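Report on one structure; see the data block that follows.
Of the protein chains in this complex, one is absent; all others appear in place.
What follows is chain A.
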Amino acid sequence: MPAVPEVDATAVLVGFARALRAAGVAAGPDRVQTFLGALELLGSEVRSDVYWAGRLTLCGSQDDLERYDRVFAAYFAQHPHPGERARPAPAPKPVPRPVAAQAGTSPERDEEDAVAQPAAALASSAEVLRHRDMAELNAAERAQLRRLLAAFSLSGEPRRTPRLRPARRGGVDPRRTVRELLHRGGEPARLRYRAPATKPRRVVLLLDVSGSMDPYADALLRFAHAAAHGSSSRTPTEVFTIGTRLTRVTREMTHRDPDAALAAVASAVPDWSGGTRLGEMLRGFLDRWGQRGTARGAVVVVLSDGWERGDPALLAAQMRRLHRLAHRVVWANPRKARPGYEPLAAGMAAALPSVDAFVEGHSLGALERLAAVVRGASDA
(Lines give C-alpha, C1' and ligand atoms only; values in the text may rest on other atoms or scores of the structure.)
Protein backbone atom coordinates (compact mmCIF):
# COMPACT_ATOMS: atom_id res chain seq x y z
CA MET A 1 0.00 0.00 0.00
CA PRO A 2 1.22 3.53 -0.74
CA ALA A 3 2.94 5.65 1.88
CA VAL A 4 0.45 8.04 3.42
CA PRO A 5 0.36 11.14 5.59
CA GLU A 6 0.56 10.04 9.17
CA VAL A 7 -2.30 12.08 10.59
CA ASP A 8 -4.90 10.46 8.39
CA ALA A 9 -3.56 7.00 9.02
CA THR A 10 -3.84 7.63 12.74
CA ALA A 11 -7.44 8.75 12.39
CA VAL A 12 -8.29 5.60 10.49
CA LEU A 13 -6.54 3.40 13.03
CA VAL A 14 -8.18 5.13 15.97
CA GLY A 15 -11.50 4.70 14.18
CA PHE A 16 -10.70 1.02 13.90
CA ALA A 17 -10.10 0.82 17.64
CA ARG A 18 -13.42 2.56 18.20
CA ALA A 19 -15.18 0.03 15.99
CA LEU A 20 -13.52 -2.71 18.03
CA ARG A 21 -14.75 -1.23 21.28
CA ALA A 22 -18.25 -1.05 19.86
CA ALA A 23 -18.00 -4.75 19.11
CA GLY A 24 -17.13 -5.48 22.72
CA VAL A 25 -13.32 -5.62 22.76
CA ALA A 26 -11.91 -3.67 25.70
CA ALA A 27 -9.45 -1.70 23.60
CA GLY A 28 -8.83 1.22 25.95
CA PRO A 29 -6.77 4.31 25.14
CA ASP A 30 -3.54 2.84 26.48
CA ARG A 31 -3.91 -0.17 24.23
CA VAL A 32 -4.56 2.09 21.26
CA GLN A 33 -1.42 4.00 22.17
CA THR A 34 0.57 0.76 22.14
CA PHE A 35 -1.04 -0.19 18.85
CA LEU A 36 0.07 3.06 17.20
CA GLY A 37 3.52 2.70 18.74
CA ALA A 38 3.81 -0.82 17.43
CA LEU A 39 2.85 0.21 13.91
CA GLU A 40 5.30 3.06 13.96
CA LEU A 41 7.99 0.63 15.01
CA LEU A 42 7.10 -1.79 12.26
CA GLY A 43 7.08 1.19 9.87
CA SER A 44 4.66 -0.62 7.68
CA GLU A 45 1.20 -0.23 6.28
CA VAL A 46 1.05 -3.75 4.99
CA ARG A 47 -2.30 -5.30 5.77
CA SER A 48 -0.91 -8.29 7.63
CA ASP A 49 1.35 -6.10 9.78
CA VAL A 50 -1.56 -3.85 10.71
CA TYR A 51 -3.57 -6.96 11.46
CA TRP A 52 -0.99 -8.48 13.76
CA ALA A 53 0.01 -5.27 15.47
CA GLY A 54 -3.64 -4.66 16.30
CA ARG A 55 -4.30 -8.20 17.35
CA LEU A 56 -1.29 -8.32 19.64
CA THR A 57 -1.93 -5.00 21.31
CA LEU A 58 -5.72 -4.51 21.31
CA CYS A 59 -6.97 -7.99 22.21
CA GLY A 60 -6.88 -9.52 25.64
CA SER A 61 -8.48 -12.92 25.37
CA GLN A 62 -9.39 -15.68 22.98
CA ASP A 63 -12.97 -14.39 22.85
CA ASP A 64 -11.67 -11.07 21.57
CA LEU A 65 -9.94 -12.70 18.60
CA GLU A 66 -13.13 -13.73 16.87
CA ARG A 67 -14.58 -10.22 17.22
CA TYR A 68 -11.28 -8.75 16.13
CA ASP A 69 -11.21 -10.75 12.91
CA ARG A 70 -14.77 -9.76 12.12
CA VAL A 71 -14.29 -6.05 12.79
CA PHE A 72 -10.94 -6.02 10.98
CA ALA A 73 -12.45 -7.48 7.83
CA ALA A 74 -15.48 -5.19 7.91
CA TYR A 75 -13.61 -2.01 8.79
CA PHE A 76 -10.73 -2.32 6.39
CA ALA A 77 -13.07 -3.33 3.62
CA GLN A 78 -14.35 0.22 3.91
CA HIS A 79 -10.90 1.70 4.50
CA PRO A 80 -8.73 -0.07 1.97
CA HIS A 81 -5.87 2.35 2.58
CA PRO A 82 -5.19 3.23 6.18
CA GLY A 83 -4.16 6.73 5.09
CA GLU A 84 -7.09 7.60 2.89
CA ARG A 85 -8.48 11.12 3.21
CA ALA A 86 -10.50 11.53 6.36
CA ARG A 87 -13.77 9.78 6.07
CA PRO A 88 -15.63 9.58 9.34
CA ALA A 89 -15.38 6.18 10.94
CA PRO A 90 -18.39 4.18 9.83
CA ALA A 91 -20.99 3.18 12.30
CA PRO A 92 -19.55 -0.06 13.59
CA LYS A 93 -21.50 -3.18 12.93
CA PRO A 94 -23.26 -4.09 16.12
CA VAL A 95 -22.80 -7.59 17.42
CA PRO A 96 -25.62 -9.60 15.93
CA ARG A 97 -28.13 -10.40 18.59
CA PRO A 98 -30.92 -12.82 18.05
CA VAL A 99 -34.33 -11.30 18.48
CA ALA A 100 -35.19 -13.94 21.01
CA ALA A 101 -32.44 -12.62 23.26
CA GLN A 102 -34.72 -10.23 25.09
CA ALA A 103 -37.45 -12.74 25.71
CA GLY A 104 -36.11 -13.90 29.06
CA THR A 105 -36.50 -10.67 30.93
CA SER A 106 -38.94 -8.52 29.01
CA PRO A 107 -42.14 -10.03 30.36
CA GLU A 108 -41.01 -9.03 33.84
CA ARG A 109 -40.54 -5.41 32.90
CA ASP A 110 -44.27 -4.58 32.96
CA GLU A 111 -44.67 -5.94 36.41
CA GLU A 112 -41.97 -3.74 37.82
CA ASP A 113 -44.17 -0.65 37.66
CA ALA A 114 -47.04 -2.35 39.35
CA VAL A 115 -45.19 -2.52 42.63
CA ALA A 116 -45.37 -0.08 45.48
CA GLN A 117 -45.56 -1.96 48.69
CA PRO A 118 -45.06 -0.26 52.05
CA ALA A 119 -41.87 -1.36 53.78
CA ALA A 120 -43.60 -2.44 56.96
CA ALA A 121 -45.54 -5.09 55.16
CA LEU A 122 -42.34 -6.48 53.69
CA ALA A 123 -40.86 -8.02 56.80
CA SER A 124 -43.98 -9.89 57.85
CA SER A 125 -44.69 -11.30 54.44
CA ALA A 126 -41.07 -12.30 53.84
CA GLU A 127 -41.50 -15.39 55.95
CA VAL A 128 -44.51 -16.45 53.94
CA LEU A 129 -42.80 -15.73 50.69
CA ARG A 130 -39.80 -17.75 51.70
CA HIS A 131 -41.48 -21.06 51.06
CA ARG A 132 -43.66 -20.16 48.11
CA ASP A 133 -42.85 -21.61 44.74
CA MET A 134 -41.25 -18.84 42.71
CA ALA A 135 -43.20 -19.85 39.64
CA GLU A 136 -46.51 -19.07 41.32
CA LEU A 137 -45.92 -15.55 42.57
CA ASN A 138 -47.83 -12.47 41.49
CA ALA A 139 -46.14 -9.27 40.36
CA ALA A 140 -45.87 -7.71 43.81
CA GLU A 141 -44.47 -10.83 45.38
CA ARG A 142 -41.99 -11.17 42.59
CA ALA A 143 -40.70 -7.66 43.21
CA GLN A 144 -40.31 -8.45 46.87
CA LEU A 145 -38.53 -11.66 46.08
CA ARG A 146 -36.05 -9.68 44.02
CA ARG A 147 -35.23 -7.46 46.93
CA LEU A 148 -34.74 -10.48 49.15
CA LEU A 149 -32.56 -12.21 46.57
CA ALA A 150 -30.36 -9.14 46.30
CA ALA A 151 -29.22 -9.69 49.87
CA PHE A 152 -28.03 -13.22 49.17
CA SER A 153 -24.50 -14.45 49.40
CA LEU A 154 -22.95 -17.66 48.29
CA SER A 155 -19.49 -18.91 49.09
CA GLY A 156 -17.90 -22.28 48.83
CA GLU A 157 -16.80 -24.28 51.83
CA PRO A 158 -13.41 -23.20 53.11
CA ARG A 159 -10.30 -25.14 52.28
CA ARG A 160 -6.67 -24.83 53.30
CA THR A 161 -4.37 -23.02 50.90
CA PRO A 162 -0.60 -23.39 50.55
CA ARG A 163 -0.22 -19.76 51.57
CA LEU A 164 0.89 -19.34 55.17
CA ARG A 165 -0.47 -16.62 57.40
CA PRO A 166 0.72 -15.40 60.79
CA ALA A 167 -1.17 -17.33 63.42
CA ARG A 168 -1.21 -17.90 67.16
CA ARG A 169 -0.22 -21.51 66.76
CA GLY A 170 1.19 -23.67 64.02
CA GLY A 171 4.69 -23.95 62.60
CA VAL A 172 7.45 -21.52 63.54
CA ASP A 173 7.61 -18.58 61.19
CA PRO A 174 11.36 -18.08 60.68
CA ARG A 175 10.95 -14.85 58.80
CA ARG A 176 9.10 -12.99 61.51
CA THR A 177 10.89 -14.72 64.38
CA VAL A 178 14.37 -13.88 63.14
CA ARG A 179 13.31 -10.40 62.21
CA GLU A 180 12.33 -9.90 65.81
CA LEU A 181 15.55 -11.51 66.98
CA LEU A 182 17.57 -9.11 64.87
CA HIS A 183 15.54 -6.27 66.21
CA ARG A 184 16.66 -7.19 69.72
CA GLY A 185 20.28 -7.56 68.77
CA GLY A 186 20.16 -11.33 68.60
CA GLU A 187 18.68 -11.92 72.04
CA PRO A 188 16.20 -14.78 72.19
CA ALA A 189 12.72 -13.46 71.64
CA ARG A 190 9.21 -14.75 71.40
CA LEU A 191 8.65 -17.33 68.70
CA ARG A 192 6.28 -16.36 65.95
CA TYR A 193 4.04 -18.88 64.31
CA ARG A 194 2.36 -19.32 61.01
CA ALA A 195 -0.38 -21.62 59.73
CA PRO A 196 -2.00 -22.28 56.38
CA ALA A 197 -4.62 -19.73 55.44
CA THR A 198 -8.06 -20.84 54.42
CA LYS A 199 -10.00 -19.66 51.46
CA PRO A 200 -13.48 -20.46 50.22
CA ARG A 201 -13.65 -22.86 47.32
CA ARG A 202 -14.64 -21.50 43.98
CA VAL A 203 -18.35 -21.82 43.20
CA VAL A 204 -19.45 -22.50 39.63
CA LEU A 205 -23.13 -21.98 38.77
CA LEU A 206 -24.49 -23.70 35.68
CA LEU A 207 -27.86 -22.15 35.07
CA ASP A 208 -30.40 -23.81 32.81
CA VAL A 209 -32.21 -21.15 30.75
CA SER A 210 -34.23 -23.47 28.55
CA GLY A 211 -37.96 -23.19 28.02
CA SER A 212 -38.97 -25.54 30.81
CA MET A 213 -37.10 -23.35 33.31
CA ASP A 214 -38.76 -20.11 32.18
CA PRO A 215 -40.81 -19.50 35.36
CA TYR A 216 -37.61 -19.62 37.42
CA ALA A 217 -35.09 -18.01 35.06
CA ASP A 218 -35.44 -14.45 36.33
CA ALA A 219 -35.26 -15.37 40.00
CA LEU A 220 -32.37 -17.77 39.51
CA LEU A 221 -30.41 -15.23 37.51
CA ARG A 222 -30.89 -12.72 40.31
CA PHE A 223 -29.75 -15.36 42.71
CA ALA A 224 -26.67 -15.91 40.54
CA HIS A 225 -26.04 -12.18 40.44
CA ALA A 226 -26.21 -11.89 44.19
CA ALA A 227 -24.01 -14.96 44.51
CA ALA A 228 -21.42 -13.50 42.18
CA HIS A 229 -21.27 -10.34 44.27
CA GLY A 230 -21.65 -11.73 47.73
CA SER A 231 -18.63 -14.01 47.36
CA SER A 232 -15.20 -12.76 48.25
CA SER A 233 -13.33 -11.14 45.40
CA ARG A 234 -10.48 -13.62 45.82
CA THR A 235 -12.54 -16.54 44.54
CA PRO A 236 -15.16 -15.09 42.27
CA THR A 237 -18.21 -17.18 41.51
CA GLU A 238 -18.31 -18.27 37.88
CA VAL A 239 -21.71 -18.22 36.18
CA PHE A 240 -22.60 -20.03 32.96
CA THR A 241 -25.96 -20.36 31.27
CA ILE A 242 -26.86 -23.58 29.52
CA GLY A 243 -29.64 -24.22 27.05
CA THR A 244 -28.98 -24.91 23.42
CA ARG A 245 -25.65 -23.13 23.89
CA LEU A 246 -23.18 -22.63 26.67
CA THR A 247 -22.54 -18.98 27.54
CA ARG A 248 -20.18 -17.65 30.17
CA VAL A 249 -21.88 -14.70 31.81
CA THR A 250 -19.49 -14.09 34.70
CA ARG A 251 -18.36 -10.86 33.09
CA GLU A 252 -21.92 -9.64 32.49
CA MET A 253 -22.70 -10.39 36.13
CA THR A 254 -20.09 -7.90 37.28
CA HIS A 255 -22.55 -5.01 36.93
CA ARG A 256 -23.35 -3.99 40.45
CA ASP A 257 -26.95 -3.20 39.63
CA PRO A 258 -28.92 -6.44 39.19
CA ASP A 259 -31.12 -4.98 36.45
CA ALA A 260 -28.15 -3.78 34.43
CA ALA A 261 -26.46 -7.15 34.94
CA LEU A 262 -29.55 -9.05 33.82
CA ALA A 263 -29.93 -6.85 30.76
CA ALA A 264 -26.30 -7.57 29.87
CA VAL A 265 -26.85 -11.27 30.41
CA ALA A 266 -30.00 -11.16 28.31
CA SER A 267 -28.12 -9.76 25.34
CA ALA A 268 -25.20 -12.15 25.81
CA VAL A 269 -27.31 -15.30 25.98
CA PRO A 270 -28.58 -16.28 22.55
CA ASP A 271 -30.72 -19.22 23.54
CA TRP A 272 -33.43 -18.21 25.94
CA SER A 273 -36.28 -20.62 26.21
CA GLY A 274 -34.93 -23.11 23.74
CA GLY A 275 -34.53 -26.80 24.30
CA THR A 276 -31.90 -28.31 26.54
CA ARG A 277 -29.05 -30.51 25.54
CA LEU A 278 -27.55 -30.80 28.98
CA GLY A 279 -25.02 -33.48 28.10
CA GLU A 280 -23.57 -31.56 25.20
CA MET A 281 -23.52 -28.28 27.16
CA LEU A 282 -21.77 -29.96 30.02
CA ARG A 283 -19.18 -31.37 27.68
CA GLY A 284 -18.65 -27.92 26.22
CA PHE A 285 -18.18 -26.51 29.70
CA LEU A 286 -15.75 -29.24 30.73
CA ASP A 287 -13.70 -29.07 27.52
CA ARG A 288 -13.38 -25.35 27.41
CA TRP A 289 -13.37 -24.36 31.07
CA GLY A 290 -13.87 -27.14 33.55
CA GLN A 291 -10.98 -29.41 32.79
CA ARG A 292 -8.55 -26.51 32.53
CA GLY A 293 -9.26 -25.57 36.09
CA THR A 294 -12.54 -23.77 36.57
CA ALA A 295 -14.19 -26.91 37.92
CA ARG A 296 -11.13 -28.37 39.63
CA GLY A 297 -11.70 -28.45 43.34
CA ALA A 298 -14.73 -26.21 42.98
CA VAL A 299 -18.28 -26.59 44.24
CA VAL A 300 -20.29 -26.89 41.03
CA VAL A 301 -24.00 -26.12 41.25
CA VAL A 302 -26.30 -27.14 38.42
CA LEU A 303 -29.61 -25.30 38.54
CA SER A 304 -31.84 -27.25 36.21
CA ASP A 305 -34.97 -29.35 36.07
CA GLY A 306 -32.98 -32.08 34.35
CA TRP A 307 -35.17 -32.05 31.28
CA GLU A 308 -32.83 -33.50 28.65
CA ARG A 309 -33.61 -33.48 24.94
CA GLY A 310 -30.34 -35.11 23.98
CA ASP A 311 -28.80 -38.44 24.82
CA PRO A 312 -29.02 -39.25 28.55
CA ALA A 313 -25.96 -41.52 28.22
CA LEU A 314 -23.85 -38.55 27.19
CA LEU A 315 -25.14 -36.56 30.15
CA ALA A 316 -24.31 -39.42 32.48
CA ALA A 317 -20.77 -39.67 31.09
CA GLN A 318 -20.18 -35.92 31.37
CA MET A 319 -21.60 -35.84 34.90
CA ARG A 320 -19.14 -38.57 35.87
CA ARG A 321 -16.37 -36.49 34.40
CA LEU A 322 -17.56 -33.40 36.26
CA HIS A 323 -17.76 -35.40 39.46
CA ARG A 324 -14.13 -36.47 39.11
CA LEU A 325 -12.98 -32.88 38.63
CA ALA A 326 -15.10 -30.99 41.10
CA HIS A 327 -14.88 -31.11 44.87
CA ARG A 328 -18.64 -31.42 45.10
CA VAL A 329 -21.47 -31.40 42.60
CA VAL A 330 -24.77 -29.96 43.80
CA TRP A 331 -27.90 -30.20 41.70
CA ALA A 332 -30.77 -27.84 42.52
CA ASN A 333 -34.02 -28.73 40.84
CA PRO A 334 -37.01 -26.38 41.14
CA ARG A 335 -39.38 -29.23 40.31
CA LYS A 336 -38.16 -31.40 43.12
CA ALA A 337 -40.52 -29.80 45.62
CA ARG A 338 -43.64 -30.67 43.61
CA PRO A 339 -45.73 -33.25 45.44
CA GLY A 340 -45.04 -36.69 44.12
CA TYR A 341 -41.87 -35.67 42.30
CA GLU A 342 -39.68 -38.54 41.20
CA PRO A 343 -36.49 -37.95 39.24
CA LEU A 344 -37.92 -39.76 36.25
CA ALA A 345 -36.89 -37.28 33.55
CA ALA A 346 -34.26 -39.22 31.64
CA GLY A 347 -31.64 -36.54 32.16
CA MET A 348 -32.17 -36.24 35.87
CA ALA A 349 -32.04 -39.98 36.39
CA ALA A 350 -28.82 -40.18 34.38
CA ALA A 351 -27.20 -37.37 36.33
CA LEU A 352 -28.14 -38.37 39.85
CA PRO A 353 -25.47 -41.03 40.45
CA SER A 354 -22.79 -38.34 39.99
CA VAL A 355 -24.43 -35.76 42.22
CA ASP A 356 -23.27 -35.25 45.80
CA ALA A 357 -26.29 -33.29 46.92
CA PHE A 358 -29.69 -33.10 45.28
CA VAL A 359 -31.68 -30.15 46.61
CA GLU A 360 -34.77 -28.15 45.81
CA GLY A 361 -34.58 -24.83 44.02
CA HIS A 362 -38.10 -23.51 43.82
CA SER A 363 -38.28 -20.96 46.62
CA LEU A 364 -36.23 -18.50 48.56
CA GLY A 365 -36.05 -20.96 51.43
CA ALA A 366 -34.76 -23.62 49.07
CA LEU A 367 -32.11 -21.28 47.76
CA GLU A 368 -31.01 -20.50 51.32
CA ARG A 369 -30.74 -24.20 51.91
CA LEU A 370 -28.73 -24.48 48.70
CA ALA A 371 -26.37 -21.75 49.90
CA ALA A 372 -25.87 -23.67 53.13
CA VAL A 373 -25.08 -26.87 51.24
CA VAL A 374 -22.58 -25.00 49.08
CA ARG A 375 -20.95 -23.64 52.23
CA GLY A 376 -20.46 -27.19 53.35
CA ALA A 377 -23.48 -28.04 55.50
CA SER A 378 -24.31 -31.74 55.42
CA ASP A 379 -26.31 -32.34 52.30
CA ALA A 380 -30.02 -32.59 51.94
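As a convention for this text, a contact is a pair of C-beta atoms (placed from the backbone, for glycine too) under 8 Å apart; a residue touches a chain by one contact, two chains touch by 3 or more; residues count from 1.
Everything that follows uses one rule, which is that contacts and distances are computed from a predicted model.
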Of the candidate names "NADH-quinone oxidoreductase subunit NuoB", "Sugar ABC transporter permease", "ATPase" or "2-oxoisovalerate dehydrogenase subunit beta", which one corresponds to the UniProt protein name of the undepicted chain? "ATPase"
Pick out which of A:26, A:191, A:260 or A:313 touches the chain that's been left out of the picture. A:26
Per the whole complex, from A:131, A:163 or A:338 the residue touching the absent chain is A:163
So that we can see where the missing chain sits, which residues of chain A does it touch? 26, 28, 30-31, 34, 37-38, 41-42, 48-49, 52-53, 55-57, 59-62, 64-65, 161-163, 174-175, 178-179, 181-182, 185-186, 233-234, 250, 287, 291-294, 296, 321
